[in-house]
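Sharing a structure, written as structure tokens. Questions coming.
Every protein chain of the complex appears in place save one, which is left out.
Up next, chain A:
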Amino acid sequence: MGVRPLLPTSEAGELLELTAEIGAGELAPRAAAAEAEGAFPREVFRTLGRAGLLGLPYPEQHGGAGQPYTVYLRVLEELAAHWLAVALGVSVHTLTCYPLAAHGTPDQRERWLGEMLGGELLGAYALSEPQAGSDAAALSTRAAPEGEGYAITGAKAWITHGGVADYYTLFARTGGPDSRGRGISCFHLPAPVPGLTAAAPERKMGMSSSPTCQLALEAVPAGADQRVGAEGEGFAIAMAALDAGRLGIAACSVGLARAALDLAVDYAGTRTQFGRPVAAFQGVSFLLADMATQVEAARALYLEAARTKDAGLPYTRQAAMAKLFASDTAMRVTTDAVQVLGGYGYTADFPAERYMREAKVLQIVEGTNQIQRLVIGRELCGAP
């Protein structure tokens, strides 16, 4: 459903038109084949970078586009409606820029941030570990003092763009083994770096074009000038980045759900049974009505969270709610789209089944939906 958005500026409208043009011209035609082959579309990210879409919410003085989250998220939604894996890649990349943009020294920003926001480079965000997923504060990758800097040793897991990234925004423990969230620091590691290797990509249920890898780190050298923020400040940075990242997942979820809805509406209008389009049967049209209502409600929720963030107010609760509701919506709507298409929906000749497989990951990444409920509950009732 073509959404004519209420956008804050005319330039935002033009940005969204540009995104739609690139989405239709470069993303949609490649998505199905690249997902079937598991081919990472590096060139597509270069196209997005050259168009200026890889640093939208960051200040212009650092090389970004100075767009509010209400606009950046609409762009993500538009990208996701054409190809979820690419939109998620943009969301992850944007996340990797946050620590340097918000906590880097002027010198660090000068050195690295320009080409990160300018789209020449693609980043990976390395927080999770095999034994530290939802409980990220339990991470055990260690950055031990070594000369003037550090030597980082350990393992990271579920790293989007692992092995193909141009740099890693990585979190490692600089405090003692029991220091939990207080002993974690953030590092900027341009790739390739000796000692850092990516394992073969995970064989996932969907999103096969986007490599997700374990990383092994063996005494990876990092200078003191590659630490972003103070020692021990890393966990707070990671959590702040995740709040923003959750909004990205919410917007991607709405984009995917929108694509599934459009497909279902289109099919229901042309598929004829008992002498009329199946959309003429309430059993189908009510299903479509519920799908559309949920999509719009999810969009309203992420936009409200974005407005709160743009106003500089705390938005942890709203971000968690948006991510929870939008990703559950994506799961429901894509499942219903398969139902509307019937037998065809279950075949790989239509994208409905791919959308359904892709939706599942949205309930898991950047905090499972159970963790989102934990966050919301904590915000309501105070820390346990």
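One rule holds in what follows: a residue touches a chain if its C-beta (ideal position, glycine included) is under 8 Å from a C-beta of that chain, and two chains touch if they have at least 3 such contacts; residues count from 1.
Assume contacts and distances are computed from a predicted model.
From the set "Aspartyl/glutamyl-tRNA(Asn/Gln) amidotransferase subunit C", "2Fe-2S iron-sulfur cluster binding domain-containing protein", "Cytochrome bo(3) ubiquinol oxidase subunit 3" or "Electron transfer flavoprotein subunit beta", the protein name that UniProt assigns to the chain left out of the figure is "Electron transfer flavoprotein subunit beta". Of the listed positions A:7, A:28 or A:51, the one in contact with the omitted chain in the full complex is A:51. Screening A:15, A:95, A:222 or A:324 for touch with the missing chain picks out A:15. The chain not displayed touches chain A at residues 11, 14-15, 18, 21-22, 25-26, 47, 50-53, 56, 65.
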